[in-house]
Structures are given as structure tokens and as C-alpha cells.
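Of the protein chains in this complex, one is absent; all others appear in place.
Entry: subunit A
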Amino acid sequence: MGSRFSWAPTAYKMLDGIFCIFKPPGLPVFRAVESIQRNLASDLNALPCYEYEIPLTRSQPIAENETETSLSIEAEPVSLQNWSEHRLVLGPRFETSDFRIRFVDGMSSSASGILVLGIGRHGQRFIDLIAQAKYLRVYHLKGRFGWATDNFTAKGRVLERTSYKHVTRSKLEKVCAAVQAAYSKQMHVLSGVDPDSQEAYEMASSGIIRPAKRHTSPLLYGVRCIDFQLPDFTLEVHSINEQGPLLNRLIHDIAVKLKTLAVCSGVRRLRYGHFTLDRALVRQQWHLEQIVDNIESNEDLLTPDKLLVGARAEKVKLLPPRGKGVLLPGPGDAQPDSCDTADENVSNFGQNSDR
């Protein structure tokens, strides 16, 4: 047994907090949660769950049964006193329903990217706090010029085809800047402060201007073209309170402004607030030990200064500047996957003035 745990209930208690996964494309979020629950149940059931299963060589007594004094190391495994407490009688101790998992800001099944999940009592609480914090999310949208479909994705029913030879990178960037500028007024409206006030100035200088409420209409903080190889292009979008269909539609709208058509061929979430891709667990890692490690490593993100950014009164600096160390060179991605900090993001707003 290679596990570092020797007693399943202790390990179960450690499953209490926030962890983040990389949801692969094509897998619905609820299926991912089910898969995690199944993995956890089977991993825990593989550990000693009942007292007679505890290896006799264990060094320290079990922490949670202080009252148990008769259990000695010399106890014979054969002389089982209580037959009713046996794995073959009671069955596996952990079932999938024992793991309450909630997620915040899910995504459509075709999208991929980072997903923040909470497990256990603390996890449920922190998930609410994270949701209220209204973190900025960073997406990479892959688009392809040439046709339009009924649901704006590449897999939908084709409605129309056009040519796209006239599109250049500079034209695309202009339209992106226009889209971004269109949202800057919305930003002030949803934040609930007067754009000419001192408060608005301080808010803008300390970070991004977040909406006041959790559920508002979508806000795009930055739209940039980071890759352009006709007919394919990739946009990096910073947003709050967006939804999957909106991102697909964004590609379509941008293309219409360019007098052509396009579909969204991929949505990937790179960052969810402080949760970056390097913290995320890929599907092969959705197991007990990795999840426990991930919960521990994510505890530094659950501090008040990071969780309370959504409150308007907070003047904390949003995201500490961090090095661009997270480079994941992909097969087709010639560009680095940049995870911009919010400060850089804000600096993009300077481009809006020309439109």
C-alpha cells in the first residue's frame, strides 16, 4: 500500500477546503464532480476503514478513538470480537454521497479550464466567499473565420459562409479595442459609483472596477488578439460575470463587425482570480492524495485580503504582481499563455480613448 494515510476517517477529515481542477473539454462539470466523488470513495475505501484492518505495526494510536484503550498492538487479528463491524458486513464505508462538492462559476461542457471546487464544511463556506469576491477570469477564445452556426460554436448547424481574406490583424485589434471600450461605461454603472467621483478614481487606481453585485450583466475588462493566423485567431478576454454563450457570441459579433463570419472553436479558462493553471489538477490527478495536497496548498488564497476584494469598501490591492513564469507551450500556440495581472489589464484601458 503506497498511500501515506493509514486510517481512512482521518483522511476523510482532511478533505475540507478549496481545490481546483482543470476540466477537460467535452466533460460536463457535473460528470467531473461525480468522477471526483467516485475516485475519493474508492481511494478511501482502499485504506483501513474498520478497526480490525489497522495494521498491527502502526506506530501511533489512532487519534480519533481516545476512549479506546483495549486495543493493543498485541491484539490478535484473528480473534475478531465484533463481527458486525466488518467490511464484508457493513460494506464499503465511504459512498459517493459522503463527499459534498460544490463549484463556483461552472462552464459549458465543451469549454475547458480551471474550475474551483469546495469540499467539506469549510469548502462550502469558502465557495460562497469566493463567489462573492467576483474574481476576474481570463479566457482564451479560439475563433475561426468563414462560417456562422446557429449556436456560435464550430459544432453547430452551419447557417452561412463568407470569405475572410480582407481581415487583417490590425483590423481585428481595432474591433477588439472597440468592444472593450463599449464595456467601460457599463463598468461604472454596475459598480454603483459616480464615474466622476473621487471614489471612482480610487477604485480605478487600486485595481479594476468590479460590479457591486454578484449577479450582474457580463463585464469585459480586456479583449485582445494574441494570435492571428487566418482563418484561425485567438482572443484573450478578461471578464467578470460572463457566461459561456456570451463568449461564443463575442466571436461572432466581432466577426460581423469585420464584415465576415466566425465561429468559436474553443474556450479555455486560464485563470480564476488567484487560482492559476499551475495549481489545477488534471484529470489523472483527481485522487485523494493530490486533492488533499491541493487543499493544503490553496489555503494561502483563503485569507481575508484576497477573499474580500469584491466588497466595495475594500481598497486592497487586487492581485499582487507575479512573474510570467507560467508558460505552457502548446502544440499550435506559438504565443505564450500569458496570465496577465490585473494591473496590466487596467493599463489596457488606455487604448479605449482612440475609439
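Here is the rule we use: contacts are C-beta pairs under 8 Å (C-beta built on N, C-alpha and C of every residue); 3 or more make two chains touch, one makes a residue touch a chain; residues count from 1.
The working rule: contacts and distances are computed from a predicted model.
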Q: Could you tell me which of "Transcription termination factor 3, mitochondrial", "S-adenosyl-L-methionine-dependent methyltransferase", "Ribosomal RNA-processing protein 42" or "SRP9 domain-containing protein" is the UniProt name of the chain missing from the displayed complex?
A: "Transcription termination factor 3, mitochondrial"
Q.
Can you tell me which of A:Leu190, A:Leu219 or A:Leu277 touches the chain that was removed from the display?
A. A:Leu277
Q | From A:Met14, A:Leu27, A:Ala178 or A:Ile226, residue that would touch the chain that is not displayed | A | A:Leu27
Q) Which of these, A:Ser84, A:Ser170 or A:Ser205, touches the one chain of the complex that we don't see? A) A:Ser84
**Q.** Touch list for subunit A against the chain that is not drawn
**A.** 22, 24-27, 51, 64-65, 67-68, 70, 82-86, 88-92, 97-98, 112, 268, 277, 280, 282-285, 328-331, 333, 337
